[in-house]
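All protein chains of the complex are present and in place, except for one that has been dropped.
So that you can tell them apart, the chains are marked A and B in the order they are listed, and the count of residues begins at 1 in each.
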């Protein structure tokens, strides 16, 4: 059984997710439909890109990842199907694949024919009329060439995200994502941190890394080697975002602890 | 594999959706369970009816649509299983099928025997004790006559929704639904609109139809041919409901643009 994952900003009070699933259930009846997240902030392409970056490689080869956060629906952005590491990604070419295509090179990228659903699509719901039919097509193992022509040079849109920088002893980075718990996920790779890092954010210094939340008291700040591969800042049993008044894109600096030998 | 879709106002912080799914997984182990929406406003039968109206025909023939928004649970309303266009709908007969039964005629309607679960049901959770067993029964391909007796004349409850009216050149309608994005979905069919419609709502005039959100600037109002078949009013990258201070049932008027030839 093949898997189709679904990531949207459609919420769960309307029928939109249901319409997309109906198209998938009709056109790819053997696919297992897996909800990833539907409460992405409306129009937050970057938030959805972060999600895709976290989940895609956890699913087996052959999975189709359908992602529809599409504030430009019906406009100039290109609907695409992109193959990376033997998984397919289907959605608008607006940066949703930024993290995926940084991790692995694009093997194939096709512009989706707007008539793939069998009739002219609506102008405002390509999730149902264009992307779901394309995802079903691929999930059912049909010829990808029938999706549409190859994108020239395989070039897809990448969001201009901040990248970490090193200045002498210190690493400078940013908060990439604030999660449901209020944890701050940075772009500083765990592997690049000094052995005893001191983390500075928003005028506050976290003096050391903690292995787990239990290493600090309730309500206290901690920095940890994040499960996504980058440094995270959290508050035990609380929200680091609220506690520090910090949102996405806040700067973070890491230095070796004074006296620590690198 | 047959599909059972699930639409409720149970939310996703309690176990109620899980209890319903447990009954389905036990009694119809071959069914694929598909979440449609669980964040319908508590008791909002009309909101759920709108969802069913959007999704039902997207799913394949043979699908069972289980819908439980049931403020009168345990009271006088009838639990029903209704067949429309070769799909089954299972839930309380309180108007949930208003849009479905307007679109297609009812082929069969049965009052669900309250003992269908094998024991007397609770008074307050027919979703688990009455509707899920009935949905499982139908999904497993068992005889519909064992659900219970036919409803006399096949009559099911229809909500008294406003209908569009024409006065000379102008069309008068209403907002039927406000979605997650704050878009206003009206009851004015796309096909009935004049070629160059001017849309008036809440003292504001939208001078023309836009093909897509990209046709206007950020934060600007637009009217578009909605993906559900009726006129919609939206704000690009924003909420039309908030911007106009408009909720469900607000009046909408459409006239041909001055100077436009009909």
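In this text, a residue touches a chain if its C-beta (ideal position, glycine included) is under 8 Å from a C-beta of that chain, and two chains touch if they have at least 3 such contacts.
Predicted model only: the values in this text are computed from it and were never measured.
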Study note, to complete from the structure: Missing-chain contact, candidates A:179, A:220 or A:253, resolves to A:179
Exercise for review: Taking the full complex into account, find the residue in A:40, A:130 or A:184 that is in contact with the omitted chain.
Suggested key: A:40
Practice item. State which residues belonging to subunit B touch the missing partner chain. Key: 10-19, 21-23, 25-26, 29-30, 32-33, 35, 42-43, 71-76, 122-125, 128-129
Exercise for review: Tell me where the left-out chain touches subunit A, residue by residue.
Suggested key: 1, 3, 5, 7, 12, 32, 34-41, 47, 50-55, 57-60, 63, 177, 179-181, 211-215, 224-227, 232, 234, 236-237
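Throughout what follows, only the chains that are shown with their structure count from here on.
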Review point. So how far apart, in whole Å, are subunit A and subunit B when each is placed at the average of its C-alpha atoms?
Key: 31
